[in-house]
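Just passing along the structure, written as structure tokens.
For this view, one protein chain was removed and the others were kept in their places.
Going by the order they are written in, the chains are A, B and C; count residues from 1 in each one.
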Amino acid sequence: MSGNFFIDITFWVVSFLIILGSFYVVTARNIFRGAIGLSFVFICVAIIFFLLNAEFLGVVQILVYVGAVSVLIAFAVMFIKDVVDGSKYSKYRLLSAFLCSFLFFVLIFISQVTEWNSMDSIENEDALAGLEGFYFEESESGSILIKKAEVLSDGVNKGVFINSTLSIGSSLISNFLIPLQVIGFILISALIGSLTIIRQRRKQ
Amino acid sequence: MPSTQPVTVNLGPQHPSTHGVFRMRVTFDGEEIVDVEPVFGYLHRGSEKLAEERTYTQVLTLTDRMDYVSSMLNNQSYILAVEKLANVEPSPRGVWLRMIASELQRIASHLVATGFLIQDLGALGTPLIYSMRQREYILDLFEMLCGARITNSYLRPGGVYMDAPEEFWPALDKVLLDVPHAFDELEELLSANEIIKSRTIGVSILSPESMVNASITGPMLRAGGVDWDLRHRNPYDFYDQINFHRPLHNSSDNFARFWVRIQEARESVKIIRQCIDKIEPGPVRPSFDEVPRLLRPPPGDVYSAIEGSKGELGFYLVSDGGIAPYRCHVRASSLINLTLLREMLIGELFNDLFVSFGSIDLNMGEVDR
Amino acid sequence: MDMIVENNIFRFIYCNLVNTNESCSDFGNFLGILPLGFEWLAFLISGFLLCFIYINGILGAVILSIWGERRLYGRFQNRSGPNRWGPMGVFTSTADAIKVMFKEDVVPVDADKFLFNLAPVLMVFPVFMVFSVIPVGIGTFVVDLNVGLLFILAVTSLSGLAVVIASWASGNRISIFSGLRAVAVLISYEIPMALSLVGVLMLSGTLSLNGIVEAQKIPFILLQPLGFVVFFLASLAEINRTPFDLTEAESELGAGYLNDYSSMKFGIFFLAEFAATIGASAVIATVFLAGWKGPEILPSHIWFGIKLILVLGLIVWVRMSWPRMRIDQILHLAWKGLFELTLINIIVTTIMISIKPDPSVNEMWIMAIINWVICIFSLIIVSKFLNRSVKDNFSNLKNTTPYPVGTEKIKSSFINKKEMVN
Partner (left out) sequence: MTLDSLLILSAAVFCIGLYGILSKTNIVSTIMSIELMFNGIIIAAVSFSRFTPSALLMNNSFDVSSFALNTALSGHVFGVFIISIAAAESALALALVFVMFNKKSSVDIVDFNELKG
């Protein structure tokens, strides 16, 4: 169980770093340092994704969040003045701290009380093979059947959690096709919208 | 545009591409230049004041150090002024020799200017080294003539210091064969490269009117279509016996300036060939009986100008009858060509700042003197 | 575990430490120093050793590549290049490294000291991470991620953050200029860079670099010429090489964001830059030139090295010959030129795959010819489109009328002799 042990240790260390980094982001007076702390949190979250076998999501997290969003924020910080101690508290600081910690405990309580479905309760062996092990795909009268593979051979696929990229891709264009299109429209309208906002100022 | 605040940046005096020690306080709006304030004087050595303490021949060595990439031309301008002031009649062979030397220097200077354009555009030294290699051959010729490569002090009142050695003439022929090829190479580099063309054409345009008003001279003026060349308008030495074209361009942008320089260097090769044809044996300078080492010109003042590699290069000398000039003033072409720097740069991008600056082809030694 | 066991170096070290039956028995005899039950220790040690070997290999390659690049510069520029220290000057870079280490480490007064020191680290670690997924030979890699190509794109985008931090933390306006330019260029060029790889992904069907190498029956440069051109230019922009070296434009910004760095911090930036160049060449060699594949007269590592050096030489050649582009031209090229080219590439590849889902080698050659024709035509069209604004200004040169100044010759000779008044 050496693998699990290392994964657990990494998880606890990284979670600690995430919470520490998040606190730094919301308390730092220097906005630029806050932005850098934010990108640190993003990287740590990507590590959590890697630990959860979500390689694709982890890589996208680094690509989009660290490579684009936090660089954009750092870029924006350069344009505003009073960066070094520009991040001030409002007068509701204590109230919001109380509210947020209350919400935090409520969330923990709910998550502990709720009985979540567990992976252990799956009894279908083919499903387990499809999720984490090796499996065959057999197409049979319109639906695809998953069979557990006993011997390793070329036609064997890895489980959806081990090789998630393929499955994410296929579900994006089958189950989630319409949300995908909507996301595309949102991205384009955001692009055009932000350009329009900037250009309107330029004319004046 | 209110959306961004202008940023003022200090560029220089220690900056890799200010062609010396030059300082500019540039105000940017984003990447666009909105204001330029040139600050110079970091290389001021008081040459004009020092000239008042030296004899007329010794002042020659100061002129070498002014524009150190075209010292032969500085020498020529100064010597012409002294000859006019002291009524010296030069000997013909000396004049032909100094014409050859000064045209060679013009080629060398234009090679440096063109090489540094491509360097300023961001090429990593390869074009610069190619043009510098060609310049080396010309400097070798100077070494044969006078023993020095850069600070020559070759000319004397009435001619030159000494005659060219035997091996000079075949070497000169070889260089004259090579130089047009080098310029073909450079011109191809300049006018066939998409990046260079798109970065220089239409950048930093100056109108001929403004250039004439600012008394800008030299290749910069001729790139704007003004046909003004002192070798043609006011022939000094034996330039009236020589046929040459004056290349003109009409767009007055960075590309035109360098195109004009390259064509001009080609014309220089033709001028040198004509000089070689016309040169005849004889003394290279009058004897010391006619022109003594210690000149004492009669009181008076004189202004004499030549067409230098960067524009009109003039010397104003005042004599009080003594062995040293009472006052020596230089009309430095680099300094006067700098006057329109602000007009050239405003509205351009940061990337083009040093390209436009380099297209003036200035030399800090001459600007600050 | 099964992913890592395919790795030859790792397996060699691991099996020499612990000789377990499952993964080691069918590959010959191993020492087995540690007793069974210490697999976790062997796992740690062999992982550490693997990374150690890799990082030192990269550092050695960087030192060698700096030397080789300088020698090449020398040849391009008609001079000898470094030749004093060691045979043919091999140790010049070593001497440089030692010199850099002993320089004084200056931190500017205005600098944000923590971030100023953090930036070199952030700059260098993504570069090493790029190498971790690249197979440099059969079974020679650190890890074979199933999202390898995307991982490379993600990790290289980190260097943009490092540049921003470095430029901001220096507290220097010229550095901030450099940082702003870097952000604009990096964010713009990430898009064509990622899109140019889509054709490769469609052909190979996998994101893993090992899978991409194995999928190349003929090198993808033949099947994806447009993708290659766009990826090459975009990676030049990502590693700040000429003609896209706006960030460190010596003739304008001095050294850009490196202005205030000295000593080993500067050395680390320098190292990261050259390592990034090697990394980009390695990615191009793997994705477009079939990586370690080649005729079996030479070992796979040698083939990879040859291809790497070829691409590196191409980058050096470009750097030596081309001047820098202006910032607006660079951004126009990304958005108006390369972006369209990638879309053309994707459409063409999609059509071809839908016609021939599983082509044989001969059919691939036909596809390659069609692709090259399309590539050349689209490049010509796009370059014409981009160059509409640039016109030759020789057209009206013949009928130039000189500006009417000084049309008559100067008659007086400027000489004015008079008595001096003392």
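Just so it is clear, a residue touches a chain if its C-beta (ideal position, glycine included) is under 8 Å from a C-beta of that chain, and two chains touch if they have at least 3 such contacts.
Predicted, not measured: the structure shown is a model, and the values here were computed from it.
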{"item": "Where the missing chain touches chain A, by residue", "value": "7-8, 11, 15, 18-19, 22-23, 25-26, 31, 34-35, 38, 41-42, 45, 48-49, 51-54, 56-57, 60-61, 64-65, 68-69, 72-73, 75-77, 79-81, 86-90, 92-93, 95-97, 99-101, 103-104, 107-108, 111-112, 116-119, 121-124, 126-127, 130-131, 137, 143-146, 160-161, 164, 167-168, 170-172, 174-176, 179, 183, 186-187, 190-191, 193-195, 197-198, 200-201"}
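The working rule: only the chains that are shown with their structure count from here on.
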{"item": "Distance from chain C to chain B - Cα centre to Cα centre, in angstrom", "value": "42"}
{"item": "Rounded Å distance between chain A and chain B, as computed from the means of their C-alpha atoms", "value": "64"}
{"item": "Interface hub residues of chain C, defined as touching at least two other chains", "value": "none"}
{"item": "Touch list for chain A against partner chain C, complex", "value": "2-3, 5-6, 30, 32-33, 36, 39, 55-56, 59-60, 62-63, 66-68, 70-72, 74-75, 77-78, 162-163, 165"}
{"item": "Of chain C, residues touching chain B in the complex", "value": "73, 76-79, 173-174, 177, 181, 242-243, 245-246, 249-252, 254, 319-329, 383, 387, 389-393, 396-397, 400-403, 405-406, 409-410, 413-420, 422"}
{"item": "Of all residues in chain C, those that touch chain A in their complex", "value": "1, 39-40, 43, 112, 114-115, 118, 145-147, 150-151, 153-155, 157-158, 160-161, 164-165, 168, 176, 179-180, 183, 186-187, 190, 207"}
